[in-house]
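For reference, the structure I am asking about is given below.
Missing here: one protein chain of the complex. Every other protein chain is in place.
Moving on, here comes subunit A:
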Amino acid sequence: MSGKTLYDKIWDAHVVQQDEDGTCLLYIDRHLVHEVTSPQAFEGLRLAGRKVRAPGRTIAVPDHNVPTTLDRAKGIENEESRIQVEALDRNARDFGVHYYPVDDVRQGIVHIVGPEQGWTLPGMTVVCGDSHTATHGAFGALAHGIGTSEVEHVLATQTLIQKKSKNMKVEITGQLAPGVTAKDITLSVIGATGTAGGTGYVIEYCGEAIRSLSMEGRMTVCNMAIEGGARAGLIAPDETTFAYVQGRPHAPKGAQFEAALAWWKTLYSDDDAHWDKVVTLRGEDIAPVVTWGTSPEDVLPITAAVPAPADFKGGKVEAAQRALDYMGLKPGQKLTDIAIDTVFIGSCTNGRIEDLRAAAAILKGKKIKDGMRAMVVPGSGLVRAQAEEEGLAQIFLDAGFEWRLAGCSMCLAMNPDQLSPGERCAATSNRNFEGRQGKGGRTHLMSPAMAAAAAITGRLTDVRDLMTEPAQA
């Protein structure tokens, strides 16, 4: 019999019951909840007279709709947004789940708050009504997004009906070159496999380049597993993980920590484990990348030029043409000649302290291009506080950036932070879909360092041209 993968091990530890056809009832250790995908689920519970089965394992935080301007204490102007946030307030209190309201310093993007507070731990099952739940896989936790009906199912039963996915190994060998970051890894993987390449799989990222990443970087990598179509992304926990977890408010303490650690250390894929698919990239081959189109798979090294529809095959030919029209780009145009109007640094992909450090390292002592709109939206109130303490906030302000309060903000533009039609944005978020950042808005995805570089020059820029010393993260 072959060995087990990390995914196999976590799965096996959570099966409540298995049917003959392989359908499992899987126990859920942590359920994260935000205001957009939960109201109908709580309403469903009320209508059926059901309770939340395990309120202690349920954590709620508003993030998608909340204003990020400094005056947000005055409330939410948009009525529908306000109703959603008020509904979460009421549901969190009525059902007695853990809750971080808007005015709590720990409030932030749900996928940043979970790990920060120690809710996310190795070997757990973590779900949320949000596709970027994959982020938590960085801890070696099986974490994935679910729809609202499943949110209701988890609230009521603390389980999910699941079938096992296939195992995919994505190995990044060697080391990254200076100026290349976790974001470049995860975008490059999607560029190589396509947005449907991971469909039906759970990905485990491994290899020396992954091992060398901080927890922040690992979260960036796993965050975008969903953009590659995978149900979840995983990274085996190691000393970096344990050090990050230890001492967090909801992490185990003392003897419990030791007991947990003993189990966590068994969470890795055995050498003789079976993989259904293996993808290998050389760390040295990864360049700083940007997206040119309207799908996260439209990835190119910053040194490249805009492709032509004829470079593609099948349905992608039409999609590429549509993307070029939407993005207002011409085949053959150099990526570094593309002028931008706006820079957005934030989101659950790149809104953590290390991301802000990487951007600030490029911006220190510099100014953003005249006329540019640039904003930093920290991923949580605590990230914001730490960045202020480290002097990063001042660097952003001096450079001409807005320094906002925590939330999803312009990652999906449900609050007033939006692009206007035709406006072009260098963004550290995860989706460049049509209209994602505002109707008609044009998004280029990239790392925080690359976004900072673009803010300075006013066009897509190879960060390596601006670097005096190697950027980290």
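Keep this in mind: a residue touches a chain if its C-beta (ideal position, glycine included) is under 8 Å from a C-beta of that chain, and two chains touch if they have at least 3 such contacts; residues count from 1.
Keep this in mind: contacts and distances are computed from a predicted model.
Participant: Quick one: find the hidden chain's UniProt protein name among "Nitric oxide reductase subunit B", "3-isopropylmalate dehydratase small subunit", "1,2-phenylacetyl-CoA epoxidase subunit B" or "Energy-coupling factor transporter transmembrane protein EcfT".
Facilitator: The chain we cannot see is recorded in UniProt as "3-isopropylmalate dehydratase small subunit".
Participant: So which of A:Val105, A:Ala196 or A:Ala310 would be touching the chain we can't see?
Facilitator: A:Ala196
Participant: Quick one: say which of A:Arg93, A:Lys163, A:Lys330 or A:Lys367 touches the chain that got left out.
Facilitator: Missing-chain contact among the listed residues: A:Lys163.
Participant: Quick one: say which of A:His31, A:His136 or A:His153 touches the chain that got left out.
Facilitator: A:His153
Participant: Of the residues listed, A:Gln256, A:Thr280, A:Thr303 or A:Ser420, which one is in contact with the missing chain?
Facilitator: Selected residue, touching the omitted chain: A:Gln256.
Participant: Using the touch definition up top, pick the residue from A:Pro67, A:Pro115 or A:Gly129 that touches the left-out chain.
Facilitator: Final answer for the missing-chain contact: A:Gly129.
Participant: Contact with the hidden chain only, please: which subunit A residues?
Facilitator: Those residues of subunit A that touch the unshown chain are 13, 16-17, 19, 21, 23, 25, 27, 29, 36-37, 39-40, 43-44, 48, 50, 53, 57, 64-65, 78, 80-81, 83-84, 87, 121, 123-124, 129-131, 133, 144-150, 152-153, 156-159, 161, 163, 165, 195-196, 199-200, 229, 231, 251-252, 256-257, 259-260, 263, 295, 297, 314-316, 318-319, 322, 412-414, 431, 433-436, 439.
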